[in-house]
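One chain of protein is taken out of this complex; the other chains stay put.
On to chain A.
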Amino acid sequence: MIHSLFLINHTGDIFLEKHWKSVISRSVCDYFFEAKEKAGDPENVPPVLQTPHHYLITIYRGKLFLLSVIQTEVPPLFVIEFLHRVADTFQDYFGECSEGVIKDNVVTVYELLEEMLDNGFPLATESNVLKEMIKPPNILRSVVNTLTGSSNVGDTLPTGQLSNIPWRRAGVKYTNNEAYFDVIEEIDAILDKSGTTVFAEIQGVIEACVRLTGMPDLTLSFMNPRLLDDVSFHPCVRFKRWEAERVLSFIPPDGNFTLMTYHVSSQNLVAIPVYVKQSISFFESGSCGRLDITLGPKQTMGKMVEGLTVTIHMPKTVLSANLTATQGNYTYDLATKVLVWDIGKLNPQKLPNLKGSLSVQAGAPKPEENPSLNIGLKIQQLAISGLKVSRLDMYGEKYKPFKGVKYVTKAGKFQVRT
């Protein structure tokens, strides 16, 4: 399936290669570089490319390209999903997925890749299983290892690999048993010029951090499960119980994992927490423009809106911005033409405003379309859909775990057209 993998940084250097079958020359990447050149923006590079003898499937993450070489028919999503899983694993092991950390941990990376694929077919992709085979690096262990020559590599088959719950390792022990669940909801919305909602939906995810001894069997139930329109689960969740009783019953993996993602039925009207009053205009003559943005609270359910930001991708002809913000700071990146206004907390008494002039390249025609605003925000202790976890029960173990549920609402792809 996956023949070879090349890691390429955004400037186009191949800094790591791994082959699972016979070696393929790195010149195969030239076809990719050609496409990259053509696309301009790295995000615009087509994920699937064809070369005379191979097919290239690429993902772009964290300024890195993971390029896999394929020789025969394979579902492209299979490869893409796997490559993202590789990137996730790096993130899990090293804290981030960037050129620097990969170069620093090249041996661990190689060992991981060796375990994750056999002959191009995924072998072990569960974090719990991998961590039993190859321990994540930490400073203490690397010091000890250099002194004693002991290794990071386990010599027994991870317990998860053989059991029918491969996501959990056996013999987990904690002195403090705790289970935390974060219900994170994101509002995806498009608002038009007048503030009318063109499109809005809520996507939620439940991130879990479970540190429980032994083999706990958890049941999480909701007050209002009918809200959930479409769901996808971590493999640990018993689908049949969800179908029958609308509860999440599962033996959790150890550590952090995504328990479920969900979509709130579109029939429910989505509350939009903020409104935006804006006017951006460019003048026909005089090579300048005006910008005036005010934000205010709309449906916040009585909660504080935090982490408010406005990001604007300006037309290429805008040279600089001379603005004043009543609250927070703004930056204008001349290279990428991105204006970011970091507001912070939204004070309903004193609405934040950004106002001033934009200078446009002289002689250039007036920009056709006004740039749209991307809003970022965060509301603590609120799931905007109204979803509530009613209880968490544990079976199978005797101790009493510490349990916690946290709700956060964020702006997802929240766009205001102007």
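Keep in mind that, in the parts below, contacts are C-beta pairs under 8 Å (C-beta built on N, C-alpha and C of every residue); 3 or more make two chains touch, one makes a residue touch a chain; residues count from 1.
We adopt the following convention: contacts and distances are computed from a predicted model.
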{"item": "Missing subunit (named according to UniProt) among the choices \"Ca2+:H+ antiporter\", \"AP-3 complex subunit beta\", \"Mitochondrial inner membrane protease subunit\" or \"Coatomer subunit gamma\"", "value": "\"AP-3 complex subunit beta\""}
{"item": "Omitted-chain contact residue, chosen from A:Pro47, A:Gly344 or A:Gly386", "value": "A:Pro47"}
{"item": "From A:His19, A:Lys303, A:Lys355 or A:Lys388, residue that would touch the chain that is not displayed", "value": "A:His19"}
{"item": "Residue, one of A:Phe33, A:Phe233 or A:Tyr275, that touches the chain absent here", "value": "A:Phe233"}
{"item": "Identified contact with the non-displayed chain, of A:Thr261, A:Ser287 or A:Thr309", "value": "A:Thr261"}
{"item": "Contact footprint on chain A, counting only the chain that is left out", "value": "1, 14-19, 21-23, 26, 39, 41, 43-44, 46-48, 50, 55, 57-61, 70-78, 80-82, 84, 106-107, 109-111, 114, 118-119, 121-123, 125, 146, 148-149, 151-157, 161-162, 164-166, 190, 192, 198-199, 201, 203, 215, 217, 229-240, 242-243, 249-251, 258, 261, 263, 266, 313, 315-316, 365-369, 371-372, 374, 395-396, 413, 415, 417"}
